[in-house]
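Here is the structure we will look at.
Every protein chain except one is present and positioned as in the full complex.
What follows is chain A.
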Amino acid sequence: MLTARYIANDKLMPWLLSLTETRQVLAPVQAGGQTLFAPLDENSRLDLKGLADASAKAALLPRCETLFEFHYSKGEGVPSKTELEVRETLPDQDTFLFGARPCDAKGFTVFDRVYDAGTRRDIYYCTRRDKTLVAALACTEPADTCFCNRVGGGPGDTDGADMLFTPVDGGYVIESVTEKGEAFLAEQPLMEAEERKEEARKVREAVSEAMPGGDPLGGTEGEVLRLFDDKEFWGGVAAKCLSCGACSYLCPTCYCFNMTDEVNGDDGVRVRTWDNCMSFQFTLEGSGHNPRDGKAQRMRNRIGHKFSYYPELHDGNLACVGCGRCIVHCPVSMDVRAIVAQARDRALAKEEHAND
């Protein structure tokens, strides 16, 4: 941390609204019985009590975004000839993302490794990432479905964030994490708070200690692969899944997408939309062949991607940040923690059996 500032509770909303004059401010607000990240205005009901119902990933990867526009027209002089013009549409809005929890911010690091990989830069994501300040908010009341501490995170972690807000008596201590965050804070009319950094640290430490325990869920890369052909296991795990996709749409780390064209007369757009690997259509090939034609294969890939394939490709980092939204919102109460633990137990039991 480079710099610490302080803002009182009653100054927070006016300060956030002042930021809207120069940029979009996304924050968790109550609407329709839910708390979701949305553009803030004077009528917004800020909700900073717990985890928002959906993750903050739409700030960097919108549910639906236009990649480019195209326009057909009749060719000049040759009526039968059709001309086509294609126009790139890149994001250009500066954004302040406020109230992302440490798990949400860490989710962006999962995206970064895929969308900003050396020469392979997804210009839409990277532009948004550059134009967005991620202000994380340390958790003080983790839910019993939270398990960031079991997947390499913590309720006061700063991975993926530019600054961290920690609730303290009467307000928030704000500490910069990145140079981008430091530069931003330096320009803000906020109180110096070097002397309150220790208070903030103690708050985070207390919450960290109060988190529910449990074995780490990482390091299971080999287990999932050893169970790859265990039809009984994956069939059992997937049996009650409805393939509704709630888990992947709410997940801060799920980044799969679809690309489709939409047309209206001579005009059209190519759009990118979130996709769901639990859907049958996700891998359905033109020939009719589907390499993952059953729920069991799709569940195996989903769990495998988060806990085996992704960590293998990215230095052991999991594609799960332990926010627990997939547990809270699953209509049939599936629990990813239990699935991974069962996979590990079963793989170990098989290994022991093989060694006997």
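Please note the rule applied: contacts are C-beta pairs under 8 Å (C-beta built on N, C-alpha and C of every residue); 3 or more make two chains touch, one makes a residue touch a chain; residues count from 1.
FYI, contacts and distances are computed from a predicted model.
Undergrad: Name the absent chain as its UniProt record does, using one of the following: "Cyanide-insensitive cytochrome oxidase CioAB, subunit II", "ABC-2 type transport system permease protein", "Sulfur oxidation protein SoxZ" or "FAD/NAD(P)-binding protein".
TA: "FAD/NAD(P)-binding protein"
Undergrad: Among A:20, A:283 or A:342, which one touches the chain that has been omitted from the display?
TA: A:283
Undergrad: Given that one chain is not shown, which residue among A:17, A:67, A:143 or A:244 touches it?
TA: Only one of A:17, A:67, A:143 or A:244 touches the chain omitted from view, namely A:67.
Undergrad: Check each of A:8, A:210, A:256 or A:349 against the chain that is not shown and name the one that touches it.
TA: A:256
Undergrad: Of the listed residues A:11, A:180 or A:270, which contacts the missing chain in the full complex?
TA: Candidates A:11, A:180 or A:270; residue touching the omitted chain: A:270.
Undergrad: Consider the whole complex, including the chain that is not shown, and state which of A:166, A:220, A:297 or A:317 touches that chain.
TA: Only one listed residue reaches the unshown chain, and that is A:297.
Undergrad: List the residues of chain A that touch the chain left out of this view.
TA: 67-68, 70, 72, 81-84, 86-92, 114-115, 120-124, 126-127, 225, 228-229, 255-261, 263, 268, 270, 272, 275, 277, 282-287, 289, 291-292, 297, 301, 304-305, 308-309, 312-313
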